[in-house]
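For this depiction, one protein chain was excluded, whereas all remaining protein chains were kept in their positions.
Coming up: subunit A.
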Amino acid sequence: MTGRQRKQLWGAVHTVLILIAMFVMLVPIIWIFLAAFKTHVDVYQLKLFFTPTLENFGIVFDDPYRLGEKLFNSTIVALVTVIIAIPIATLAAYSFSRFRLTGETMMLVTILATQFVPAVVIILPFFVMFRDIGLLDTRSGLILVNLAIVMPFAIWMIKGFIDGIPLDTEEAAMVDGSSRLQVIRNIVLPMAAPGLLTSAIFCFIIAWNEFLFALILTNKNAVTLPIGLALFKAEEGDLWNLLSAAGIIIMAPMFVLALMIRKYFVQGMTMGAVR
């Protein structure tokens, strides 16, 4: 075999391997997607070809499942968590990025460390406290606890974005007599806006997919979508077509958001440790 032939062969093998890998990565998603449009007869017969139906989406929103309520809870909890977290994180991130603070490294490491504390440790005291003050099964309680996982993430990520903004414009404005707060509002915030939006989307995804807190803290009124999946476990087994439809409802906004922040994905997930 000549060198050129070998190169062509290797190229073909390459392509095939990539296609196989992509297929494997997408199979569970495709499988759920197909099942969401099957009738409950088709879903139990393993059909690859079937007449698609939308009835599952109607059923999950209807009595007794009422997924709409869970969708509402999830949206409120994730949204409010982000709305509280991002401004607070932005101010802190600016300070960490632009000033030298006493104990700065210790504070930053502590914040980073809280990101890695197992959720199951944090939740035990909160469960006891919420039981005593009546915050169990409320959206407010869930929002409060969600801040624990979103906050460190937001601070580190936004700090990374602000670090990337050159200092000169800020300094020039201050020479012209702007105060620090004016500089933050008029120069830093507009320049950091894309980064803030990216961080907000990341935090929304984390809060939207959060499972353990909602599992322990809610049982009726504040149940979120991921916990709602448990509704479709009937006496006679799992209701796969309904589970899949609910899965699609959980995934759909995440697809869109994940694609929007594609460019920053690695940076965000590793909080800037890898670039």
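Simple rule for what comes next: a residue touches a chain if its C-beta (ideal position, glycine included) is under 8 Å from a C-beta of that chain, and two chains touch if they have at least 3 such contacts; residues count from 1.
In the analysis below, contacts and distances are computed from a predicted model.
Its record in UniProt calls the unshown chain "Sugar ABC transporter permease", which is the match among "Sugar ABC transporter permease", "DNA-binding ferritin-like protein (Dps family)", "Xanthine dehydrogenase subunit D" or "Protein-export membrane protein SecF". Contact with the chain not shown here comes from a single listed residue; of A:V60, A:V80 or A:I111, that residue is A:I111. Counting the whole complex, the residues of subunit A in touch with the unshown chain are 14-15, 17-18, 21-22, 24-29, 31-32, 35, 43-46, 85, 88-89, 91-92, 94-96, 98-99, 101, 105, 107, 109-114, 116-129, 144-145, 147-148, 151-152, 155, 179-181, 205, 208-209, 211-212, 215-216, 226, 229, 238, 240, 243-244, 247, 250-252, 254-255, 258-259, 262, 265-266, 269-275.
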